[in-house]
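As you look at this complex, bear in mind that one protein chain is not there, while each of the others sits in place.
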Amino acid sequence: MDERKGWSWRLAGLLSPAAFWLGIFFMLPLMLILVYSFGRSGVYGDITITFDPSNYLRVFDPLYLEIIGRSLAIAGLTTLFCFALGYPLAYFITFKGGRWKLALLLMVMIPFWTSLLVRAYAWVVILGGNGIANRSLQFLGITSEPLNLIFTPQAVMMGMVYSYLPFMILPLYASLEKFDSRLKEAAQDLGASRWHTFWKVTFPLSLPGVIAGSILVFIPSAGEFVIPDLLGGSRTVMTGNLIQQQFLNARDWAFGSALAVMLGVLMLGAILLYIRKVGTDKLEGV
Amino acid sequence: MAKGKGGGLPDKALFALAGFVYLFLYAPIAVLIFFSFNAERSTQVWSGFSMRWYGELIRDQSILDAFYNSLIVGVSATLVSTIIGTFAAMGLARHRFRGKTAADSTIYAATVMPEIVVGVSLLAFFVTVQFQLGLTTIIIAHVAFCISFVTIVVRARLAGMDRSVEEAAAYLGANPATTFLRVTLPIILPGVMAGGLLAFTLSFDDFVITFFTAGVGSSTLPLKIYSMIKFGVSPIINALSTVILVVTVILIVGGSRILAGRKE
Partner (left out) sequence: MAKRISRGRFLKTMGAGAVAGSTFSILSCSVSTSPQSSGDGGGNGGGGNGGGGNSLNLYNWSDYVAEETLPGFEEETGIRVTQDFYASNEELLARLQSGAAGYDVIVPSDYMVAIMQKSGVLQELDFEQIPNFENVGEEFRGLSYDPENNFSVPYQWGTTGLLYNRAEIGEITSWDAIFDPEFEGRIAMIDDVRETLGAALMSLGYSINSTDEAELEEAQSLLVEQKPLLRGYFDSTEITPLVENGDILIGHVFSGDGMTPTMDNEDLAYIIPEPGATRWTDNMCIPNGAANVEGAHQFINYILAAGPGAALTNYTYYGTPNEAALPDIDEELTDIPEYDPPDEVFDRLQVIEDVGEATRMYERIFTEVKSS
């Protein structure tokens, strides 16, 4: 496709509304918290900009580093689980779906279109002390006393995998769908085994979907605060909870801003690294 | 291709796994729906069938208000972001200019920045400039994150478009505005609609950014649900969830049926 070169009035007209909006309501607020992160919050709600790095020094306290590390670990595990569950399903829909393909796909999408909070709430109900999970376990004789299921790190993981699974399946499906099954046949005609075909042909070609799915699951998981808030109890504080707490409870905007800046930088950095590692050509190629 | 033969993964295991994943996706929803018909207030212990929570749901004015707010926000944010995003997509897809990398990066950054970071920064911003929080601030925030999504979707559509049609129109003497309205827009319309639809869904379901930018009396449906879960769990939430689900299913299935019918 040919492209016009250089600036023109027309181009400026097309881009300026978006530039204006994203400039004022996305970039500027980010700059603002960057400035606040070098400030100090007063007792009665004021904030003074002191330009000292004390908030960042505090972020690097092992206590908070552990929370950031824990958040990344939980997000990573969530991504892994979503992949482990999502890939077979996407594969199944694409290659075994037959005439049910659309219905099967639709069934993945229905939970996706339903409110995220509803999905998290479902697990509040299921994992509660008298919830169906506990009572099934007792009924099966696995336990006699109700177990602590809700308000555990496992409950948070469960809620996150459940909430974000469709975000993994749909891009996987989209990339597998493009895949020409004749390639597979060719590989097998040439004597490749099933697994060999899968690892050497199918999987590499679906890699863009894997990448997209992973990013879509990892990013919201790492910054999540609703799901740990509803399912996590005290042992699963994540970075998102910590940030929310600083802004809407402890009134320490300066420290909250520093945490938010850290999280933002970490996420952008992780994605850049991830993409550089796998190569952008794979992303464009789909 | 022959079924079974061409597969790279063993069929039986695949079937079992797929079945398990569907069970995992739907069992929680089934439990939710089941307890929406509970006679007592518990959402965990069954005590008999009743429709009372649906009755209470309909009578709960604050839920209706929240739904109405969500609709206002969703529709406004969709309209504004779709227009702005479409323009931006046209600019980015058709032009090469200095600063394009920066523009691209900003668009992508807005989609991958964690919501909590966007949320608190907007809160800090609105408070600092003393812009009163309310529906307006929610809409502004939603437009900001929807623009990027619309731009990306529409741009993909533009990338696949044949420019010669536009050139032909221009050659035949159509001015740029006419060319856009009569030629370009109809071609990219599906992309624009997909972008708009995506924007509406994201806006309607958004919790985190709304949580930080909402003011007094501007609770949207997700905020209302959150507050209900936090401050007084009752089967009303289950009833509300069931209604949301049913409506979603009807819209998706209905939408796809209509399209299928049209095709035939």
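We just call them A and B in the order they show up, numbering each chain from 1.
In the analysis below, a contact is a pair of C-beta atoms (placed from the backbone, for glycine too) under 8 Å apart; a residue touches a chain by one contact, two chains touch by 3 or more.
Since we're looking at a predicted model, the values are computed, not measured.
A.B. asks: Which of B:L14, B:L32, B:A141 or B:L198 touches the chain that is not shown?
C.D. replies: Among B:L14, B:L32, B:A141 or B:L198, only B:L198 touches the chain that is not shown.
A.B. asks: Can you tell me which of A:L105, A:L137, A:A192 or A:A270 touches the chain that was removed from the display?
C.D. replies: A:L105
A.B. asks: Taking the full complex into account, what residues of chain A touch the chain not shown?
C.D. replies: 41, 43-45, 63-64, 66-67, 101-102, 105-106, 108-109, 112-115, 128-130, 146, 148, 150-151, 166-167, 170-171, 173-175, 177-178, 208-209, 211-212, 215-216, 232-235, 237, 242, 245-252, 280, 283-284, 286
A.B. asks: Tell me where the left-out chain touches chain B, residue by residue.
C.D. replies: 42, 44-45, 57-58, 61-65, 67-68, 70-71, 108, 111-112, 123, 126-127, 130-134, 148-150, 152-153, 155-157, 159-160, 186-187, 189-191, 193-198, 200-202, 204-205, 215-217, 219, 221, 227, 230-233, 240, 243-244, 246-248, 251-260, 262-263
The rule is simple: only the chains that are shown with their structure count from here on.
A.B. asks: Can you check how far apart chain A and chain B are, centre to centre, with Cα atoms defining each centre and the answer in Å?
C.D. replies: Here the centre of chain B sits 16 Å away from the centre of chain A.
A.B. asks: Touching residues of chain A toward chain B in the complex: what are they?
C.D. replies: Touch residues, chain A against chain B: 1-8, 10-11, 13-15, 17-19, 21-22, 25-30, 32-33, 36, 85-86, 88-89, 91-93, 95-96, 98, 102, 106-111, 113-119, 121-126, 128-132, 162, 165, 181-182, 184-185, 188, 194-195, 197-198, 201-202, 215, 219-220, 222-226, 230, 239-240, 243-244, 247, 253, 256-257, 260-261, 263-264, 267-268, 271.
A.B. asks: In the complex of these two chains, what residues of chain B are touching chain A?
C.D. replies: Listed in rising order, the residues of chain B that touch chain A are 1, 3, 5-11, 14-15, 17-18, 21-22, 24-26, 28-29, 31-32, 35, 42-45, 83-85, 87-88, 90-98, 103, 106-107, 109-110, 112-118, 120-125, 128, 140-141, 143-145, 147-148, 151, 159, 163, 176, 201, 205, 207-208, 212, 221-222, 225-226, 229-230, 233, 237-238, 241, 244-245, 248-249, 252-253, 256.
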